[in-house]
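Every protein chain of the complex appears in place save one, which is left out.
A, B, C, D and E are the chain letters, set down in written order, and residue numbers restart from 1 in every chain.
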Amino acid sequence: MTDQPLIRSLKEGETFTGYLLAQEAAFKVSSKGSEYLELKLSDASGDLKAFLWDVRAIEGDMDAVTADAFLKVKGAISSYNGRMQLRLDKVRFADDAEVGDLSRFFPVSKRPVPEMLAELDGWIASLADPFVRKLISALFVDDTELRAAFAKAPAAKSMHHVYLGGLLEHTLSILGMADRACGHYKDLNRDLVLAGVLLHDVGKTAELSYARSFGYTDIGNLLGHISMEAQWIQKAADSIPGFPDELRLQLVHIVLSHHGKLEFGSPVLPKTPEALIVHYLDDLDGKLEVMFRTIREEGGDSNWSAYNRTLERMIYKVRWPQAVNLAINGQNSSS
Amino acid sequence: MTDQPLIRSLKEGETFTGYLLAQEAAFKVSSKGSEYLELKLSDASGDLKAFLWDVRAIEGDMDAVTADAFLKVKGAISSYNGRMQLRLDKVRFADDAEVGDLSRFFPVSKRPVPEMLAELDGWIASLADPFVRKLISALFVDDTELRAAFAKAPAAKSMHHVYLGGLLEHTLSILGMADRACGHYKDLNRDLVLAGVLLHDVGKTAELSYARSFGYTDIGNLLGHISMEAQWIQKAADSIPGFPDELRLQLVHIVLSHHGKLEFGSPVLPKTPEALIVHYLDDLDGKLEVMFRTIREEGGDSNWSAYNRTLERMIYKVRWPQAVNLAINGQNSSS
Amino acid sequence: MTDQPLIRSLKEGETFTGYLLAQEAAFKVSSKGSEYLELKLSDASGDLKAFLWDVRAIEGDMDAVTADAFLKVKGAISSYNGRMQLRLDKVRFADDAEVGDLSRFFPVSKRPVPEMLAELDGWIASLADPFVRKLISALFVDDTELRAAFAKAPAAKSMHHVYLGGLLEHTLSILGMADRACGHYKDLNRDLVLAGVLLHDVGKTAELSYARSFGYTDIGNLLGHISMEAQWIQKAADSIPGFPDELRLQLVHIVLSHHGKLEFGSPVLPKTPEALIVHYLDDLDGKLEVMFRTIREEGGDSNWSAYNRTLERMIYKVRWPQAVNLAINGQNSSS
Amino acid sequence: MTDQPLIRSLKEGETFTGYLLAQEAAFKVSSKGSEYLELKLSDASGDLKAFLWDVRAIEGDMDAVTADAFLKVKGAISSYNGRMQLRLDKVRFADDAEVGDLSRFFPVSKRPVPEMLAELDGWIASLADPFVRKLISALFVDDTELRAAFAKAPAAKSMHHVYLGGLLEHTLSILGMADRACGHYKDLNRDLVLAGVLLHDVGKTAELSYARSFGYTDIGNLLGHISMEAQWIQKAADSIPGFPDELRLQLVHIVLSHHGKLEFGSPVLPKTPEALIVHYLDDLDGKLEVMFRTIREEGGDSNWSAYNRTLERMIYKVRWPQAVNLAINGQNSSS
Amino acid sequence: MTDQPLIRSLKEGETFTGYLLAQEAAFKVSSKGSEYLELKLSDASGDLKAFLWDVRAIEGDMDAVTADAFLKVKGAISSYNGRMQLRLDKVRFADDAEVGDLSRFFPVSKRPVPEMLAELDGWIASLADPFVRKLISALFVDDTELRAAFAKAPAAKSMHHVYLGGLLEHTLSILGMADRACGHYKDLNRDLVLAGVLLHDVGKTAELSYARSFGYTDIGNLLGHISMEAQWIQKAADSIPGFPDELRLQLVHIVLSHHGKLEFGSPVLPKTPEALIVHYLDDLDGKLEVMFRTIREEGGDSNWSAYNRTLERMIYKVRWPQAVNLAINGQNSSS
Partner (left out) sequence: MTDQPLIRSLKEGETFTGYLLAQEAAFKVSSKGSEYLELKLSDASGDLKAFLWDVRAIEGDMDAVTADAFLKVKGAISSYNGRMQLRLDKVRFADDAEVGDLSRFFPVSKRPVPEMLAELDGWIASLADPFVRKLISALFVDDTELRAAFAKAPAAKSMHHVYLGGLLEHTLSILGMADRACGHYKDLNRDLVLAGVLLHDVGKTAELSYARSFGYTDIGNLLGHISMEAQWIQKAADSIPGFPDELRLQLVHIVLSHHGKLEFGSPVLPKTPEALIVHYLDDLDGKLEVMFRTIREEGGDSNWSAYNRTLERMIYKVRWPQAVNLAINGQNSSS
């Protein structure tokens, strides 16, 4: 699909031929009693509605035209009430091999993956405790399959950082904040905190499916990412000669307890300072991301966002401007 | 009481004469049917049990010998099972004027108050937004009575930072962390966040009574510190010409919402990023202080603290040592 | 719009020209691929569906034809399945100045406002405590802007008394009941109770927007009516020389605690008998209004109302008849 | 026990001989290794501690000297720290027949029972609906055993109105308030409301045991008062020819739903206006009684009561004085 | 309707004439502005969508064509996207008398009713305690009306066993399991347990309406099945001379407490072993039925069911095969 235009760039009157991912697909009956096909089609740049008024124009297996399928479509762009639509002439199912690079159909992190991986390696190099560094390296560097998955997975199915690379981006954001927190609360063991942050959601690589639409895998639904992470840490620690039991215990505890409450799926409460702060910083980072993205992306004149189901509230979008120019002598001590 | 020894320094066999605060006072009946007085007496350095076996040795009003009263006592130190006790010869009620500097009977922050006030003024000076700085100065600098109370109050009646100066110490700790957080999350309005932190618990100066034992004032019980803070901000903003309505709204919102949930006494949920982070950092700082203090102060051989009612769990006291010496090349990026 | 007919009076076959408020507005695509406009239009007497099959017939700015806008429309009344519909020929946006008296488009209390204001003044005159009466008069009589708003606001956005004048009507109903309650529970301080009732929801005049559709203002969403009321009382009390601190404390406490539970947005629980009864009578009055209105207005043959989201249950609409005729000697002692 | 003095009237130095109810009884070992008996003894006027230093002075069966037993005791009154105590010389178990009128050992309502029963009959006579009046009369007038129990039972085991006659007193208080409520909310069916109030707790006569200390009967613990009331109403209605099904349904519904929530033991929610208001007025009356009694009876200088477990809060005991003298022209419309 | 074909057997191109139950009925407006009728029609074998494009083809009262009505319809079967539809030519309301045997329009238990009743009688005959057997016989054998209703009612309105005969089937399933449980836990009183199971939901015969669509009766909504069962047991026990009070108490307790928690509508908690196990087995049987039915009936390729509102989760539909063939020597001890 290298040369097909992005949805975001389409203009009224143009024709479009190419592959798109069907987010929704429904066969409906018109008032004349005839059947038509209504689709919501997407690529990484956005989505649009599409209509095929004569279902006989579907080529190949009609039953394959479903949500989550890639479709080869041909049609003309029209505009209704300011939004683009596709009036289709042809539709057919397309298999993955034909489509090529699937990742181009999904939302992705704004930060380039190589840059994020380099930052990840910097954090790993900064770990002072040799056993902690070995354990983390075993999982995030040596296990290339896991490293690749960690670089690609979203941070959640819905809620926050819901895009490819979101898990890595979310982890890096917490690492930066955690490093600052360890600079402030000097009694925290920085190695435990950073390792805890790195490990806390790595199981989402197996819990979530994100090759196509985002969802849960069977293992994700039946075991959850937390218990998988615990198992992975135990296995990695088993493979490192002399790995201290106490360290293993504290690391697994951080991971098991990082949801902060039993009713959120942690089988134990955080009982060490490091476990407590990993929970808080994870929770905070996810919620702030939701707030800032909502403020940035949700259009309209209203001072308020729509009701946000993740935060269970509306967000106030009015920003009080940062007073950098006004403060001549006030020096911002943040760095 | 300048020349009386501290409780912590008393040794078996010594006699003690001086003023002590009665934490508990109970008249009990012995198995012989005679009445005796059992006391728990304290100064800033600690407390000990004391017994007066003949209640006729009480001088003056016997009914004045109650919990929360200062007593002039005389007796001898003995040791039972490793703990010091006072076997009293004389006990009488003492009024405040006689006792002198009451603060010497209470736990106090380890940080000197002048040092903390200087740090406070540094933070205020760093505020870039002129209206924010004016409002904060009006309350924390110009209102000398409030400033004095803010420097003296504990942060809570129980829970965390329960000592004179605790409110200021807690506020400064969050300020430091908040400043770092604003360095990390660049979209946060640092002035709003820092002002929110400064204001979030200032009403505790009126909510709590701490001249003697720590408790709630009538106004604290009937109105709560949150609604008092909202009123104080409104009043201070009224007195600053041209204070922007939007800024006032956002500041009051941060304060009203900083408990994070309605069931914790906030009448509204945090609906701006600044309100959200003030809530998280406040909550985190209080809980970390409890954890670290428990680990530091709770003695015994056990790996576990006693059940902690504030955190509703036991704390694991085993600390994994910081690996500073081991890490030759790993540079801790915290500052 | 003085001479345009009310929606409730429209009949099949008539034409209609006039201003209506758009409750809903949606551009849809027909099965033929053409766009049409579907509206829900209302005045104070009711609402009806309207269709414009050719969107080119919209005059002026098409984007201004949205929910919450006033529209000038022209069309013919038809009837489908017993309900009136408008088939439109023309539609255009109309600004408020052109429309005139907006209140004619909203549901209003059945009780005339002047009658209700007179009743309000009677209650104020009955207050025995001079400071209470001064405070109440300052807010409800002397502050003419607040008085006007208090006479116009609804009692809630949804839930109960959702119509112009609803706040005043709800307040008067509780006052009547509260007065009887004070007659029964003689230890209640009637002045505190009545003042508490008058003040408990007065902040809704600022919390709610009701010039057009009913909603929350920014200040309502960010601060809530309870904290505004507390501030208003404090300000009014400040302006009355010699206003007793104790009285102020008790009044503000009643207002802050009147939702009865922290999770319902009261930062403190009712801790005086007066605060307790104001909470109960407020809660009861709102729920009874919902029940009686549902029984009165919800049509259909069923013995049961639809599921009521405010009360989280269905209401049993069957009424057991009052036995006034049967009871020859039984004298109803109610008055 | 007609001529024995009341506990409240005892003075230091007097001797006492008579019957008292043992609220608590414990055999303890003194520091000398000898066993003694410690008692808490009560009559209707109060209680006091008592000690028997030589347990060999117990006459008869030592195992019968337990809590909830009546004891014949002889001893001398002494005073320790302002409180009266009994130093006993003799103790023996006493059976009920010997003790005589047991009710003199329990707290009782301040209102005379005959006066309350007369008021009850007045309310019954005021019922206009003949079937309602018949049903109520069958239970509260014709069933003399139930009537006697209704006049004697407390309203609860703890919580509120915990004294003999408390159930009747509580019921009458709600009746008075309910009558006023029906005068205010004219759409309420007064007969249903009053009958609901009369019936709502009548099952407590069987749920509670109150011949001695207050507790639950087996049937009370296993079935609860609500289901017993439902059964009694059904049985009484069965015995009245032509009793309307609809009326029976509405009455049983009021009784079943009067706790207001499933988690408080009502198997259904109030779904009629009458059921709703019976729930509110019952709940309010119990809570107000607790508040007023606490304010009246709880001594001490504090502005605050002790923590009240029923209301889950402390009560503010400061009363703002009723301004009857100040209000020359303000006429209290309560009656 | 004896000779009309079942919905499940209809094929494309056939015509259909007969009676069907309208599950849903909606008059809609097409894009051409004309009104049409959209129906969901059902018999015991399933349901299908139906469209009448010209509403003038409705015979008789158009307002009678509503959900829950029987309709006489004529039309042709067509197939869209693999599902059958009815394009109607004629529609008219049909009253019950005309329709005949209504039960043929509802889902029914797969087990024949006579077989289930025989099994029921077997369980009753197995009761060893004569009073228990008399009580159960009085209700389930001698009261032929109740026996007939018990054989016909569904077990719930939604949730589980939602079909005619479902109550009996559910009860028999628990009886079988309860009998095995009594074989395992020997201290259980089998007669109490089995009687408790038989009685626990018998009130659903009066709580639910199931002559047409499944719903609640007025008495069901206002009193609930639990309180009706309690009353029925009391009445039946009253009619058996010498019925022991203790036995009556324990039986009523089992029934009242069988929902296990107050918030699920039981006014008391299970306080005997027999009450506890009846609650568990009832709860388990309902939930297992939902799981197995979902796995059996919910089609599609997914390993997961749709979100199930009764269980508040999705069900994993993959079954690990029973290893009967593999186990040569392993003898299944189940019987």
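Here is the rule we go by: contacts are C-beta pairs under 8 Å (C-beta built on N, C-alpha and C of every residue); 3 or more make two chains touch, one makes a residue touch a chain.
What you see is a predicted model; the values in this text were computed from it and never measured.
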item	value
Visible chains in contact with the missing one	A, B, D, E
Sole residue of E:190, E:225 or E:259 that reaches the chain not shown, by the stated touch rule	E:190
Options E:179, E:218 or E:298, residue touching the unrepresented chain	E:179
Residue among D:35, D:96, D:115 or D:142 that touches the chain left out of view	D:35
Chain not shown: contacting residue from E:24, E:38, E:89 or E:129	E:129
Residue among A:256, A:288 or A:314 touching the omitted chain	A:256
For chain D, the residues touching the chain missing from this view	27, 29-31, 33, 35, 55, 62-63, 218, 221-222
Sites on chain B contacted by the missing partner chain, in the whole complex	30-32, 34, 36, 51, 53, 80-82, 85, 87, 303-304, 314, 316, 318
For chain A, the residues touching the chain missing from this view	218-219, 221-224, 226-227, 230-231, 234, 249-250, 252-253, 256, 262-268, 271
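By definition in this document, only the chains that are shown with their structure count from here on.
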item	value
Rotation in the CA alignment of chain A with chain C, degrees, nearest 5	120
Chain B and chain C, separation of their C-alpha mean positions in angstrom	46
For chain E, residues contacting two or more additional chains	30-32, 218, 221-222
Chain-level touch network, classified as line, ring, star, complete or other	other
